[in-house]
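Quick one: the structure is below, and I'll ask about it shortly.
One chain of protein is taken out of this complex; the other chains stay put.
Note that the chains are named A, B and C in the order they appear, and that numbering of residues resets to 1 at the start of each chain.
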Amino acid sequence: MTTLLSFQDLRKEYFGVPAVRDLTLDIRAGDVVGVIGENGAGKSTLMNMVGGVVQPTDGEMRWQGEPYRPRSPGDATARGIAFIHQELNLFTNLTIAENIFVDQFPSRFGMIDRPAMRQRTADLLQQLALDVSPDTDVDSLAPGERQLVEIAKALHRDAELIIFDEPTTSLTPRETARLFETIERLKADGKTILYISHILGDVKRLSDAIVVLRDGELVEQGAAADFDVPAMITAMIGRALGGLYPERTSEPRDDVLFSARGLTQPGILEDVSFDIRAGEILGLFGLMGSGRSEMARIVFGLDPLERGTLALQGRPLTGGVRQRIASGLAFVTEDRRAEGLLMDAAIADNLSLVAIEEFGRTPLAFLDKTRLARRTGQMQADMLIKAGDIRTQPARALSGGNQQKVVIGKWLMRHPALFILDEPTRGVDVGAKFEIYALADRLAAAGSGVLFISSELEELTGMCDRIMVMNRGEVMGGFDRAAFSDRDILAMAFGKRVPADEVAA
Amino acid sequence: PASAATICFAFQDLETEFWVAGHTAITRTLEEAGHTVIERNANEDANRQLEQVRDCIAQGVDGIIIIPQDGESAVTIVNEAQDNDVPIAVFNRPPSDLSKGIVVVADNASIASQAVDFLAKEAIASRDGDGKLTPMIIVGDLGDPNAVGRKDGFYAALENYPDDFNTPIEVASDWDAATALANLEAAVTANPDIDLLFTSSDFLFPTIRSVFEPRGMWAKRGEEGHVVMGGLDGDATACQLLKDGYIDSTGVQDLYFEAEAALSAILAAIEAGEAQPNEVIEDPGFALTSANLAEREMDMWGCVLLSEGFLDQ
Amino acid sequence: MTDSGPRATVSGRDEFPAAPSVRQRAMRLFLSDYFVLYLSLAYFLVLVPFLPTLSNPANLANILSNMWPLLVVAVGQTFVLTIAGIDLSQGSVVGFTSVIGAMLLATSASPDVLSNAPIWGLIIDEAGGPLANVPGGVLVAIVAMVAAGAMIGAANGLAIAHFRMPPFMVTLVTMIVISAFAIFLTQSENIRNLPESYIQLGKGDIVSVYFGEQAESRIPRRQIHSFITYPMLIAVSVAILAHVLLNSTVFGRQVFAIGTNRRAAEISGIPVRRVIVLVFTISAICATIGALLYSTRLEAGRPTLGDGNFLLDVIGATVIGGTSLFGGKGKIIWTVFGVFFFVLLSNTLNLMNLSSFHIDMVKGAVIVAAALLDVLRTRLIRGEAS
Partner (left out) sequence: MNGSARDRATAVLARHGTLLLFLLIIFVFGTQVPAFIGPENLGNIIKQASFIGIAAVGMVFVLLTAGIDLSVGSVMYLGPLIAGFAMRDYGVGVAGGLVVAVAAGAVMGSINAFLIVVLKVVPFIVTLSTLFFFRGFGAYLTSSRQFDFPEEIRTFGLSSVLGVPTPILFFAVVALGAHVVLSRTAFGRQVYAIGNDEAAAAKAGIRVGRVKAGVYVTCSSLAALAGFVLIAQIGRLDTGFGEGREFDVIAAAVLGGASLFGGVGTAFSAVIGATMIQAVKIGLVFTGINLYLQPMLQGLIIFAAVFLDSLRASRLEMLRRRFIRPR
């Protein structure tokens, strides 16, 4: 087979710090190439250079043998390269069809040819089994659906090379399966695919070849058949990882830390009750859109609650977000970019955001800047946040995993009693995942409670003391650690009720 | 003059014919006499004017002529100049304290009332039937004391005929043609039967014409539909309209007299080395009307400009 | 963020293997926070040979004295822009509070002028305002002005924070209503006859200098130059206070957080509404202090004080200093320099003796030129970095 794309000593530096170092690599036409590496290894940066989003500092790329120097994403598109970015790149004020055609509308007499556009979009959506009208505003789509629109956009281009940068982070299992079928089909059509993911099992399953990056360098490459997951991990982090999950170091205590009773919000939640004990990690599983995040937001005081009561450490939880934070609640949202971080502010400012009032006696008092610097520096060390100077580097310039660590870190500054983690490991590398798990364990050991929301059943069974399952806004039941069974849990998530006596207290 | 002087000319604005004509008269006269003129336009901002006068003083000018934004800031500015031993003359808008500086006064209210008085008489004379007449006034920017003075003059004149006029209809213009157009059109739609119109400034006559013409209200004296109409300023357009018979009177400040008086007084003071000259020069003003047009035409600056071909540009 | 700035090529770097330290230092100057200050100074130095008056002490004193009131108002605007708001009502607050102060303090008033005004007989009459000759009256009046200003600001903030109304519209309405109300209160008139102690706040010298011969028996007033004045003290204190508030307090951090991402700030427990209300209140209070300085130096309470292009000067000076209209980026020193630039610009335009038919063109061109240099600087920073 011929080489479609090759890199020769390709290098990219940000502020003098290399993100990709002198990388030399050939991509063969027709392959599915899995690209893996820790957070910040340079995967997205490499792809951004291919996609014309950033320009290399040095070195060169060749496309079908010709020198290739894209100055803009348009150049890449023109050559037949499609790019599904890690962070979604959709325009929420436009419709699905418009998003797909946004750089090149079909036109008739200068007007957009809407019927043609609609027809083509409907076809694409059907291929992806996304059952919505092409005229739906992207604004009203769920995250998973948005991801599929991005993919539809790439399909539409009929590109030679399609780059998927972590496409499955917000897909349901069914949507994921659909995506994999699509990739198989593209491959059968002779397309070349670069597939980046932290879900190593997926990478192994899909790829013909695997490329491993570490600190911007190519550390290993080879046929997918030559890799198994532990080998991939070793290549990525430079050492073997003892296991995917840390040992739990403590048992839940007997005292109930948090209790929810009869939470009801018409159209969203129906009679949801559960307890979390001190030192307990309670997993919350459900399919996308089952209402897990909605419940978390209600508990945190972000959304209204019509009926039901909440209590933390025996005291009722009332009031708004501020009051709940003061009572000991913490909430890592699933939408890092829009709700978790001040993207353009320095990392240290993000870290100190929640606890900022502790650094001045009153709002108008002087900030204790030395203590602030010490505490944020300490937090960077504790959380192993890979960054330059945290006082100047903006959160935007961090890799996804490190951004997530910043979000968690800012809450830790206040020693919360109940920690709600909504999809905390989404887009996070294995090493960092391990750290987040270990952190959940440490919190529990220290007597806090953790509500761990995830769509990855594996991590819940790996880490939790108990798993509760939601479906369509209701709690369907729960499982104690001893009774964990993937099959039963999934069945429940799809709506099978379990007799009440089997549900753990 | 024996020696050439540097004169700072600080005016508040250049937006209507009146101010442009005054500006031209003063700068040209000074330059022709060999003096240096330093111009400052405050764009209707009293604070900026104060800053500009201070800058002039710092520059070391020999004398200052200002057209102040209003009477109150004029007092402050006059003091500022006199404290720094620079002679100053105030042109056209009187300071609220007349005791300091060379002051050329024109009384907006009284000139307006002269012009409106003529209009009132005309309207009463041409009244058919004996119902009360409806007067209308286009008011200027309420933040501008000149506008308020003219409005006061209008009311003062009508007070003399309590039995002949209804409560006047006020139309806001903000000294802006587009606003005046919209508001006047609405006001005329709401009150189609007006008998007398007074505009606080002549520059609005073209706007009035646009509203009146389609309604058949733009007619010459004696023709069907003529509305008794007048304004204030005495500009070239008003002169033309007066001659053509579309309007009946306009209040006139004797611009050239004022400029002449201010100039000669300030130059005399500089010559004499007087740093704090104080003098009040009154411009009585008058109303140029259809009745006295023939004899007083050339006392009105607008007619002089008109005869020089101003409107042909 | 896309990396669109020009990158220094490798060969380009090699041409200056060890850049001379002078050049580096010049570069650092050019790239620092003080850029607009350097820009203004450079502008000053370029013009001095052509406009000798520019550097004369009287003119320098003028430049300074023109800076203070504008600075105070712009400091308030800086807070608002930093939370991604905008305050169009500052000008009307200036006019309104200047009337409040004057009607309380005037030592006498003329019925010819004010008898039509609704405040006549109610608050002010021939004998002046209620605080006319009361000891400590000036202080009470200032408190009243600040209270009035603060109320307007808080009302803006409440509407914006609690009902999520757009700041542009809310403050535009406030501008229309408050300025109309001020004009209504005096029926377009200005209130004069302010007490001397009040006027001192806007004009009074503390230290003056004289550069002439020592032997002169009578020193002409125009050769005595104000050096340290009350407005300077007031404005500098306000600026320092604001700087500390924005940079070194919890409140300041909260302001930046809201301006960067309101949603994330809310979820992180920042009291977003309270901070927004406070910020608009601060803005209005700054406008009130501006009113104090402006109206005392004009020696009258004027309902139209902050009219016209005033607002453009305030926002323009703040933005040219470097504060972003989109929030999250603002510094008080930037504003100080921005205001200095604007005042210097207007002063030099005065001294150039341009005809009034040319002045606006030159003004527009200079503003664009300054902004262009700023863009160049930003590009260089990026170039240096990559």
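Here is the rule we go by: a contact is a pair of C-beta atoms (placed from the backbone, for glycine too) under 8 Å apart; a residue touches a chain by one contact, two chains touch by 3 or more.
This structure is a prediction, so every number in the text was calculated from the model and none was measured.
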Which displayed chains the hidden chain touches across the whole complex: A, B, C
Touching residue (missing chain; options B:Gly34, B:Gly131, B:Pro206 or B:Pro284): B:Pro206
Sole contact to the chain not displayed, among A:Asp9, A:Glu60, A:Asp103 or A:Asp226: A:Asp103
Among B:Thr16, B:Ser126 or B:Gln276, residue touching the chain not depicted: B:Thr16
Sole residue of A:Glu270, A:Asp368, A:Asp382 or A:Asp480 that reaches the chain not shown, by the stated touch rule: A:Glu270
Among C:Pro69, C:Gly95, C:Gly153 or C:Gly316, the residue in touch with the chain that has been omitted: C:Gly316
On subunit B, residues whose C-beta touches the chain left out of the figure: 13-17, 20, 23, 139, 142, 169-172, 175-178, 181-183, 185-187, 189-190, 203, 206-207, 209-210, 213-214, 311, 313
Residues in subunit A touching the chain absent from view: 51, 53, 72-74, 76-77, 83, 85, 89-94, 98, 102-105, 107, 110-112, 114, 139-140, 142, 266-268, 270, 289-291, 294, 472-474
Where the missing chain touches subunit C, by residue: 1-2, 86, 88, 159, 163-166, 168-170, 172-174, 176-177, 179-181, 183-184, 187, 308, 312, 315-316, 319-320, 325-326, 356-368, 371-372, 374-375, 379
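One rule holds in what follows: only the chains that are shown with their structure count from here on.
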Pairwise touch network: line, ring, star, complete, or other: line
Chain at maximum distance from subunit C, centres defined as averaged CA atoms: A
Subunit B and subunit C: spacing of chain centres that average the CA atoms, whole Å: 34
Gap in Å, rounded to a whole number, between the CA centres of subunit C and subunit A: 45
Inter-chain centre distance, subunit A versus subunit B - centres from mean C-alpha coordinates, in Å: 72
For subunit C, residues that touch 2 or more chains besides their own: none
Touching two or more other chains - residue numbers and ranges from subunit A: none
Complex contact set, residues of subunit B against subunit C: 14, 23, 38-41, 43-48, 50-52, 54-60, 70-73, 75-76, 83-86, 96, 142-145, 147-148
Residues of subunit C that touch subunit B when the two form their complex: 53, 56, 58-59, 61-62, 65-66, 69, 110, 113, 179, 183, 187-190, 192, 220-222, 294, 297-300, 302-305, 307-310, 346-347, 350-351, 353-356, 359
Sites on subunit A touched by subunit C in the complex: 13-16, 53-55, 57-58, 300, 302, 321-322, 325-326, 331, 333, 338-345, 349, 352-354, 356-357, 359-360, 362-367, 369, 396-397, 410
